[in-house]
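Submitted below is the structure of interest, expressed as structure tokens.
As you look at this complex, bear in mind that one protein chain is not there, while each of the others sits in place.
In order of appearance the chains are A, B and C, and numbering begins at 1 in each one.
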Amino acid sequence: MQGHTVTMLGTGLIGDFYTMTLHQPRGRDRVGVAYSRTEERGRAFSDRWEIPEHTTSMEDAINHPETDVVVVGLPNFLHEQAVALAVDAGKAVLVTKPLARDAAEAKRILDRVEAAGVFGGYLEDLVYTPKTLKAVDAVAGGAIGDVTWVRSRETHPGPHSAWFWDKEMAGGGAIVDLGCHCIEIIRSFVGKENRPVEVMTWADTLVHPIQAEDNAVVLLRFDSGALGQFEVSWTFRGGMDLRDEVAGTEGTIWLNHFLRTGYEMYSSGGGDGYVAEKLESTEGWLFPVGDEIGELGYTAMFTDMFEAIDSGRAPRETLYDGYVVNAVMDAAYRSAESRQWESVEMDWRGGPTPRIGKRGVTHDGHAVVKEETLPDGRRKLILSDKDTGSVFDLVTSD
Amino acid sequence: MQGHTVTMLGTGLIGDFYTMTLHQPRGRDRVGVAYSRTEERGRAFSDRWEIPEHTTSMEDAINHPETDVVVVGLPNFLHEQAVALAVDAGKAVLVTKPLARDAAEAKRILDRVEAAGVFGGYLEDLVYTPKTLKAVDAVAGGAIGDVTWVRSRETHPGPHSAWFWDKEMAGGGAIVDLGCHCIEIIRSFVGKENRPVEVMTWADTLVHPIQAEDNAVVLLRFDSGALGQFEVSWTFRGGMDLRDEVAGTEGTIWLNHFLRTGYEMYSSGGGDGYVAEKLESTEGWLFPVGDEIGELGYTAMFTDMFEAIDSGRAPRETLYDGYVVNAVMDAAYRSAESRQWESVEMDWRGGPTPRIGKRGVTHDGHAVVKEETLPDGRRKLILSDKDTGSVFDLVTSD
Amino acid sequence: MQGHTVTMLGTGLIGDFYTMTLHQPRGRDRVGVAYSRTEERGRAFSDRWEIPEHTTSMEDAINHPETDVVVVGLPNFLHEQAVALAVDAGKAVLVTKPLARDAAEAKRILDRVEAAGVFGGYLEDLVYTPKTLKAVDAVAGGAIGDVTWVRSRETHPGPHSAWFWDKEMAGGGAIVDLGCHCIEIIRSFVGKENRPVEVMTWADTLVHPIQAEDNAVVLLRFDSGALGQFEVSWTFRGGMDLRDEVAGTEGTIWLNHFLRTGYEMYSSGGGDGYVAEKLESTEGWLFPVGDEIGELGYTAMFTDMFEAIDSGRAPRETLYDGYVVNAVMDAAYRSAESRQWESVEMDWRGGPTPRIGKRGVTHDGHAVVKEETLPDGRRKLILSDKDTGSVFDLVTSD
Partner (left out) sequence: MQGHTVTMLGTGLIGDFYTMTLHQPRGRDRVGVAYSRTEERGRAFSDRWEIPEHTTSMEDAINHPETDVVVVGLPNFLHEQAVALAVDAGKAVLVTKPLARDAAEAKRILDRVEAAGVFGGYLEDLVYTPKTLKAVDAVAGGAIGDVTWVRSRETHPGPHSAWFWDKEMAGGGAIVDLGCHCIEIIRSFVGKENRPVEVMTWADTLVHPIQAEDNAVVLLRFDSGALGQFEVSWTFRGGMDLRDEVAGTEGTIWLNHFLRTGYEMYSSGGGDGYVAEKLESTEGWLFPVGDEIGELGYTAMFTDMFEAIDSGRAPRETLYDGYVVNAVMDAAYRSAESRQWESVEMDWRGGPTPRIGKRGVTHDGHAVVKEETLPDGRRKLILSDKDTGSVFDLVTSD
């Protein structure tokens, strides 16, 4: 029944979400010290979450004698440094998404953690939403047959902090901010052992006066032949649109995580005092989410991380997964430049995955394309001629 | 950071849900001993949930030296006895819904707990769903103005245990099983200080060979003039239908807790091995729920109870609330017999609630019924004549 | 290929909807003359719809030599007079809903039309929505077994013309305006041969300064035991809410006619010039309907009426149906006064309907309440004791 005491690096929006999750009532785990780059924000954050200590020294925070887990909730360009200090301190280290700004940086982080033998976890929350976890289990259990296609869509009107919009500090734009979620969602559905082979990207800066892309669509081909597709945008209007779709040979899954989850409210604006959080407006039809940190996966994510630490197993999302994500994003940016499919370059730890099997049913040696039952009870077969490949009908009563 | 150790009375479906909730990873609270009426079920339950002890003696379970909270998850006819033993043991006691089979029994339970001064809580989970909690806050904050009408619908194809279907053991049928949820949901939206005044019931046994009702619709009028309406059924087809609707003078809320929550799956039945739980079928379009114990309110309910115990405050749902529910249900059954509105008879602890205010806008002394802006910019007023009450149009350019 | 030429009585909102329908491109039927109580509105209407003639004489309009069908789109208190004139002219007469202000008036209208032998049709559009027609066919075909319950909900923020709000001119409030739709929708699902037996009403004037009710809930019990339930309101916020739900022993149907039909739009308000019609707002999330006159049933309604005239058969909605609706509404208003169930008083032309059949499955003489398959393959029966009626479990491996 022992809990963990956490060093929280970073006091921005993601630090709030993480701490709200860690400090859930009836929980065993707590933040013991917070690090912020400014004294003012560190104090406000500690007051807000009743954290006993805060500091502007990252080193002090990480080496705090009572904490055993370091959570890195900092801007992307500070991840490598923070992980290095945590490794030196011999503590478990959990890193927010994306792991790094590119695959080379990610690989250095991964190698350092693995060489030191400390626990590393990749804080990719959207793979842990309750809907996703249940759907991934259903797919793994065969409920929809072989996965042929996955769509993941993550769009909103743009992030709140300046550094996200700065290509240098973030490592990119909407692909780095949002696409990293999509890649892991897609991998979870097609199977993590299924190698992402190559990538094709459309990316453009359509609306905002920035150098990074504010819109992108990326196609991601897997070894099995399955296609992943993700759409990211910082110019979406209407709230935060988080949806996934999975197609399989025997079924279909549609998940909606935010704007249509069974809570619908119309407000004329004539009532008093209420401000709906995180919505673009406070009048008209609104679509709140019930338990936001639960629905977004934070609760299950930290549970998995701490249970993994306690039992000595790997978490669902490892730093290696974070590295794969960076490798896919690197290929995506190369493709945006080269305007053609680009291979995903990485040290792949898995093997090959067999091609999605075509149906093998035949009739008199001809492959059966489709089979229907006619109103009079006879069977209609659409057949592909074994010699010529031309397709023809056959109606039969057997 | 101290947790609670619980005596769990009852090892049926509700015992499973409660224990799954209490034993969530990273939690501080645990079941210490389980009581079942049969050794076999007690052992299976303890094995399933890794509970250290089990017994067939309700007294031993309640008086177990290491537990400080007693959860009553027994059939309705055993509640009074269980609460009495818990009170004698001086322990906090949390009672599943409905509190009792009728208001008289509920009142005896309430009086006994209050006289002894032990903590009492009413385990009405559906008031604690994340969507309901957020919506109740929005309503309390004025987002939809004055509440005029609430609909709560709870239907499914019928319960799993025999005693539910037995009018004597349960105290009634679908109203007792499901309507108790609806009453508290409705009260939460119209305001708990708003007295439920009178009740009108339609109830019938349409499908099942039982003496209790398998379908009912109940209208519940409140002191403010607001109307509550609930529909319960043990003959619904398609899964479990849990929906609430709230109308206010400035807005509308629609909640869907189960069949349409953003997870949609089609399965051809051609895949392997997967069984979707709690659905009527495993093929075709299915609508699972992500985090079932979260979405059904169990998580937030036990959190509120334990936080209330720890801080010495009352929980959101008290045994007094349970008593009010029983009083409303008693009136509902009387109305089903008398075929007219029946007063809710109870010791009401609150005061009166003012009538929902009609709009007081006038024009030249005539009450304004409606106001529209015409395409040419002029205002069209629909007015009620101050003397005759007849209604007429007036187009004005002021 | 011959079309009909129509006398249109009334040039208000319903006249617009009717004429828009009759004048659909590629149609054969046209309005030949329009009657309005004022010259100004008559001219504007005729200009709007390219109608060759208009008049302020109801008699002249009805006796126009080129028209063969009279459509009554007037306020309720003018229906009887208009129908009398149309009957005298020997023309087919189609009357908007509700047929009359009460059943006595409706009966006089019905008798006069039937005595004269002219064609009479009741313009109840919402029974003719494409979804309703298809769903009624599915129910009639047995797709959901015996119907046990129907909910019909019709609510919006209140009508546009003054006379609707005047109890004397309209014959009532929201029940007369909206409930008449609900009654026919419910009758269509439970079967029109199924006698509406008795009615229970809650009605109140919660928001508007009028004498008529602005909110009501009505329960309607049928001879088969099925329950109809309808909710009407002139205080709903968020648009126009038209939903129906049908429960049967083997299935469920949910219909949504307006606010959630597959067209969802978010508008920031920052765009130019567009005004979304019939919505409460023009910003935020909006839910337009595609083909409004089609979705609301007007197209199929006039098609049925004209096809019925041409082929000499009765339409789906007859004046007798309109009379039944008035009889149900009369009972509803009596119940609102008496506060108990009131019989529907009318000349019923049908016979009795058998009671919804309870399931007759038995096991060893005990009625089977429910049957489940356990994980180990055995069957669990919940049985009602043939002698005592008490309910018990039985697990069996046969």
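Going forward, a residue touches a chain if its C-beta (ideal position, glycine included) is under 8 Å from a C-beta of that chain, and two chains touch if they have at least 3 such contacts.
Small disclaimer: the values here were computed from a predicted structure and weren't measured.
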Exercise. What are the shown chains that the left-out chain touches?
Worked result: A, B, C
Problem set entry | Chain not shown: contacting residue from C:45, C:149, C:189 or C:306 | C:306
Problem set entry | Absent-chain contact - pick from A:17, A:77, A:149 or A:348 | A:149
For this session: Determine which one of C:38, C:81, C:268 or C:396 touches the chain that has been left out.
Result: C:268
Exercise. Considering the entire assembly, which residues of chain B contact the chain that has been omitted?
Worked result: 237-239, 266, 268, 280-281, 283-287
Exercise. Since one chain has been left out of the picture, which residues of chain C touch it in the full complex?
Worked result: 1, 3, 24-30, 129-131, 133-135, 138, 141-145, 248-257, 260-274, 276, 288, 290-291, 294-295, 300, 302-303, 306-307
Problem set entry | Residues of chain A (touch criterion as defined above) contacting the omitted chain | 144, 148-149, 151, 155, 158, 160-163, 165-166, 168-169, 200, 202, 204-211, 215, 217, 219, 221, 225-227, 229, 231, 233, 235-238, 241, 247-252, 339-341, 356, 358-359, 367-370, 372, 382-384, 389-393
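Quick note on the criterion: only the chains that are shown with their structure count from here on.
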Exercise. Once you find the CA centre of chain B and the CA centre of chain C, what distance in Å lies between them?
Worked result: 33
Problem set entry | Separation of chain A from chain B, taking each centre as the mean of its C-alpha atoms, in whole Å | 36
Problem set entry | chain A and chain C, separation of their C-alpha mean positions in angstrom | 48
For this session: Send over the residues of chain B in touch with two or more other chains.
Result: 144, 248-252
